[in-house]
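Only one protein chain is missing; all other protein chains are in place.
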Amino acid sequence: MTATTMTLAGAINRGLRAAMERDPKVLLMGEDVGQLGGVFRVTDGLWKDFGPDRVMDTPLAESGIVGTAIGMAMRGYRPVVEIQFDGFIFPAYDQITTQLAKMHYRSRGLINLPVVIRVPFAGGIGAVEHHSESPEALFAHTAGLRLITPATPQDAFDGIQQAIASPDPVLFFEPKARYWDKGEVDDARVAAQLEGEHGAAGATAEMARARVAREGADVTLVAYGPTVRLALQSAEVAAAEGVSVEVVDLRSISPLDSATVVRSAKRTGRVVIVHEAPTSFGPGAELSARVTEQAFFHLHAPVLRVGGFHAPYPGSKLEHDYLPNLDRVLEAVDRVMTH
Amino acid sequence: MTATTMTLAGAINRGLRAAMERDPKVLLMGEDVGQLGGVFRVTDGLWKDFGPDRVMDTPLAESGIVGTAIGMAMRGYRPVVEIQFDGFIFPAYDQITTQLAKMHYRSRGLINLPVVIRVPFAGGIGAVEHHSESPEALFAHTAGLRLITPATPQDAFDGIQQAIASPDPVLFFEPKARYWDKGEVDDARVAAQLEGEHGAAGATAEMARARVAREGADVTLVAYGPTVRLALQSAEVAAAEGVSVEVVDLRSISPLDSATVVRSAKRTGRVVIVHEAPTSFGPGAELSARVTEQAFFHLHAPVLRVGGFHAPYPGSKLEHDYLPNLDRVLEAVDRVMTH
Amino acid sequence: MEAHGPLSDEGLVQMLTPAGERVEDERFSSFAAHLDADDLRAMWRDMVLVRAFDTEATSLQRQGQLGLWVPCLGQEAAQIGSGHALRPSDYVFPSYREHGVAFTRGVDLPEILRLFRGLQHGAWDPAAHGFHLYTLVIGAHSLHATGYAMAMDRDGLVATGDADRDGAVICYFGDGATSQGDVNESFTFASVNRAPIVFFVQNNQFAISEPTTCQSTVPIAQRGDGFGIPSVRVDGNDVIASYAVSQWALRRARAGEGPVLVEAFTYRMGAHTTSDDPTRYRTKADEQYWAERDPIARLEAHLVSLGELSDDFADGVRAEAKELGRRTRETVRSWGKPPLAEMFQHVYAEPHATVEAERAWFERYEASFADAEARA
Partner (left out) sequence: MEAHGPLSDEGLVQMLTPAGERVEDERFSSFAAHLDADDLRAMWRDMVLVRAFDTEATSLQRQGQLGLWVPCLGQEAAQIGSGHALRPSDYVFPSYREHGVAFTRGVDLPEILRLFRGLQHGAWDPAAHGFHLYTLVIGAHSLHATGYAMAMDRDGLVATGDADRDGAVICYFGDGATSQGDVNESFTFASVNRAPIVFFVQNNQFAISEPTTCQSTVPIAQRGDGFGIPSVRVDGNDVIASYAVSQWALRRARAGEGPVLVEAFTYRMGAHTTSDDPTRYRTKADEQYWAERDPIARLEAHLVSLGELSDDFADGVRAEAKELGRRTRETVRSWGKPPLAEMFQHVYAEPHATVEAERAWFERYEASFADAEARA
């Protein structure tokens, strides 16, 4: 094992590089991903080292980027598309939901589309409109897509490679406010997995699993991507107040590893879900519904959700009031603990 | 009161005509809505009577249709856009979610966009791919939009006029399999409402309310649009088996009138939700989560959902197995009744 | 017809007049020069068979055997002409009306009906025929075609030095589709990547009920120039001209000279689909005018005038057509309902927990009926 400290953005960069070295069919596509290295520099250095044929600066058209990536995937390429910001994925919505998601089914399994769509997402970085959104629920409802989101450099490094190796289309949501968080990365693990007996199948299964990020007995606190750090902080504070919080990092939104959450819920009897996406019709709704369906008679309290409000993401001066924060998570933990 | 029997499609046609007569700013736009009267003939006769300036056959481009409708609404027009089929709304997804939904907020209330988007939706008519989808959850998550769906000719007639009168953008989902269902329509009610004291405000409030379609004591069965008839049939069969089922027709998906459902749930203690949309991350998830949050200690059983599967809508030979049907609804009713 | 509008016949390449007279075209004649009577007879045969199939499918729909049918009636010359210019090394992205092209790619025509009977959404093996599945979302496939062409280029299949090995993509769509953002984005991607692709627009003068004037104020072919894509308008009811122009375009693309836009000006002689009623939006006179320009009759007249259509041959083809009709009927009627399990198959390539859970539930649920029946 060779553990190195790196940022989450750096881990994605290293993961992309490893994938490109492993498989010459891996291509990067997007706006400014080449010479500039992307507006967040996630693809930094790759254009220089792999050339413009493998790191392609595309025309400014998201539908076109995803649509041509589909065509290239039909010839065996594995395009990794960057959408510059969450709020700019919607021009590609039709290509993603009616084409990318459905081609495998439409072709009765004859066509695989191993396209990865990287989406820097969520807020908290003081950006202007359309640069802070959490659109994951708008994709999780569509069958045929996988959605994963890393919360740590290790998961970022592993996840991007698993996503690329997967024969299914994967939306890879990168919590941009966590890009500069550092962590240890063991770069041998995913390599062994991909080169191992189960290869891409194993990697696909692995990336779909939730992770218990902290054990606890009283409340199950579920988070993913941008809110995992907040959940861990909340657990810390709650512990000081005598409440033992188990933190589950979902890692995958589609499939949703509700089994891991249900297992935890059956022990704790109390569940709080925290995400940046608006609560109403958000990802937490599905998890809440499943946990209730499957663990109803173990619950001491209703599943609670802490998320964004049913309002457009506000100007950045208000974003920290709009987003879930420590106080709001603890308030929900308190509420479930009253039962 | 002047009650007339008409089909649901006919009721929308009459409602459009009434709205166009009431307000010269009301325009119809879409593919084939003019001379042809729309592929379902919902706009039949209107081109002839109001002329091509008010019933506009547009270029074949959904984003363009919605985008230009936004521009016209900025000058005080009230465009009613037809999307030919549910599966073809996605090219307009960016215009709907980043522009139509957010302009009022972005302009701090200076700009209203009273655009109505009519979407014939849901399945059961033996159609080819993309012609049977239920994408409502993909819009309900976005603040700034209202979503309503009628289940009866009366609600269709009233709803389309309320939607047009509302200052907010409204997605009007038309259950196409129910287009030919007949019912009595009182055409005076909505006229009185719109010309009454509260005018458009009252109409907007009214269209947001759920309706108890049948009273019952043991189970609350929630449906909307295409599944209301199925819910009523299920209630009938259950009654014969001694189970008293209350049927709630949501009518509005955004806002979701969860208060009406919660009220019912507190009485019955058991809730089943039935919709055609895929269950996973579907509309029922939000309702389930809210009912559980708000009525947890009144529930005898977990809220159950009956919906489409997490798979693309299948070839029409399989659609009646994919869609919720009487057996599946009754199975869920039985399951909640075991507690 | 507007003088300079999208329905004018300005600049149309023609090699066969409506009366079946062969005329030369300065730019394109050379691309059809090698066609001999056998080639022309083969094209005529293909058009006749495709029309027979098309007619049979319409009547199967009327009999309730199909949910829907999308006839290509009247567009046979554009499709068979371009289809004959294709080679196995090329790849086709059809829209949903290219049954004629499908035939030239070796797709067994009745198989197409699986789609329209509601058995499945895709009905043939695209790779086996170099013919992608139909795409019903207007224009969406134009981007796939462009990406596929870019990938062919990368794969060294273009401008190989051996003109017989080179390949290209051809992408079909309608006049209405040219309004879609996706199609215009394809033009940009194809142009800046110099992709080996031919965009083949069948301007059949309608998008359902809307005439082409709803989509453009100028001939559709003019669109290409604005993207730096050379364009040409061809009489799409003229199979020889359609062939020649496609040859030119494909050779250019295969040689690495970049994309081309071909507008084949034709007429949808039938309804948009079996759900459509064209009497609501066009006149009998218009239909009559175009009936006189029938692409099959035109080639037939030409062959007859050359003395190259023997009764034997013609009768043989007509018998083949009849047999195809019969086989189509029988094939369609032989199809049962697909197994329910197919609902859950091929949603993903690898297992997905939600699908697996729902499948498991469904199997238990189905089994419960079997159990109940067994007990009864």
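Structure notes:
Each chain carries a letter (A, B and C) given by its place in the written order, and its residues are counted from 1.
We take it that contacts are C-beta pairs under 8 Å (C-beta built on N, C-alpha and C of every residue); 3 or more make two chains touch, one makes a residue touch a chain.
This structure is a prediction, so every number in the text was calculated from the model and none was measured.
Displayed chains that the missing chain touches over the full complex: A, B, C (touch as defined at the top). One of C:55, C:213, C:275 or C:345 touches the chain omitted from the figure, and that residue is C:213. Contact with the chain that does not appear here is found for just one residue of C:120, C:184 or C:202, C:184. Interface note for the absent chain: among B:94, B:155, B:187 or B:276, the touching residue is B:94. Although one chain is not displayed, subunit C still touches it through residues 178-182, 184-185, 188, 191-192, 194, 213-218, 222-228. Within subunit A, the residues in touch with the undisplayed chain are 31-32, 34-37, 39, 57-61, 63-64, 87-88, 90-91, 126-130, 279-280, 309-312, 314-319, 321-322, 327-328, 331. Residues of subunit B that touch the chain left out of the display are 53, 58-59, 61, 63-64, 66-77, 91, 94-95, 98-99, 102, 104-112, 143-144, 146, 166-168, 200-201, 204-205, 208, 254-259.
One rule holds for everything that comes next: only the chains that are shown with their structure count from here on.
The chain with its Cα centroid farthest from the Cα centroid of subunit C is A. One simple way to say how far apart two chains are is to compare their mean CA positions; for subunit A and subunit C this gives 40 Å.
Rounded to whole angstrom units, the spacing between the C-alpha centres of subunit B and subunit C is 36.
In subunit A, the positions touching at least two other chains are 63, 91, 94, 98, 102, 105-106, 143-144, 254, 256.
Residue numbers of subunit C whose C-beta contacts span two or more other chains: 120-121, 137, 181-182, 347, 352, 354-355.
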